[in-house]
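This structure is in structure tokens; I'll ask about it shortly.
Heads up, one of the protein chains got dropped from this complex, but the rest are sitting where they should.
And now, chain A:
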């Protein structure tokens, strides 16, 4: 479903970072391991279509994403890729449900409040839907950001260090939710981390050296 072919990237004057070819099947769950500085973020950005690699190609669901125009790529990303960041980063001026609605409208999909409620329900935060981000705890915010990532039923759900700023309890809950949500939405899950607490949950691992 997702394939990475002879991809390499070079920042300004530095050395090339080369990435092994990678084939990800639809619905599978992967762990991306790597020490900081190994190019983990670079690879994630390349996979999510926000950083064009200096060479190689990335295709998702049969679309070679860097052959799309900037606008098409933005829309493709909005519809097919859900991203959970290390910190939740919700838009502070919008309420929780508006933060989800905005994800629908940026992907040029019709506003579907039923879907918003469904996702918030599944993540156990529907009682906070009219609250604003600064009224929620860190754990709750991370759930909202998972809700935002899956709202458009993406084919690929990418999480970048989703647990590193959370305590053991919350980390386990968030990981559980990610697995569960990717399963429920038939999304391929890719979690990038250096967090040892996460490792055992995954069968497939892609390691950066």
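Quick note on the criterion: contacts are C-beta pairs under 8 Å (C-beta built on N, C-alpha and C of every residue); 3 or more make two chains touch, one makes a residue touch a chain; residues count from 1.
In the analysis below, contacts and distances are computed from a predicted model.
**Student:** UniProt name of the unshown chain, from "Quinol oxidase subunit 1", "FtsX-like permease family protein", "Protein-export membrane protein SecF" or "ABC-2 family transporter protein"?
**Tutor:** Of the names offered in "Quinol oxidase subunit 1", "FtsX-like permease family protein", "Protein-export membrane protein SecF" or "ABC-2 family transporter protein", the absent chain's UniProt record gives "FtsX-like permease family protein".
**Student:** Looking at A:94, A:131 or A:208, which residue reaches the missing chain?
**Tutor:** Spelled out, the listed residue whose C-beta touches the missing chain is A:94.
**Student:** Among A:79, A:153 or A:194, choose the residue that contacts the chain missing from this document, as touch is defined above.
**Tutor:** Of the listed residues, the one touching the omitted chain is A:79.
**Student:** From the list A:105, A:135 or A:180, which touches the chain that is not on show?
**Tutor:** Spelled out, the listed residue whose C-beta touches the missing chain is A:105.
**Student:** Would you mind spotting which of A:45, A:153 or A:197 touches the chain that isn't drawn?
**Tutor:** A:45
**Student:** Considering the entire assembly, which residues of chain A contact the chain that has been omitted?
**Tutor:** Residue positions of chain A that touch the missing chain: 41-42, 45, 48, 50-51, 70-71, 74-75, 77-79, 81, 83, 85-87, 89, 91-94, 98, 101-103, 105-108, 111, 148.
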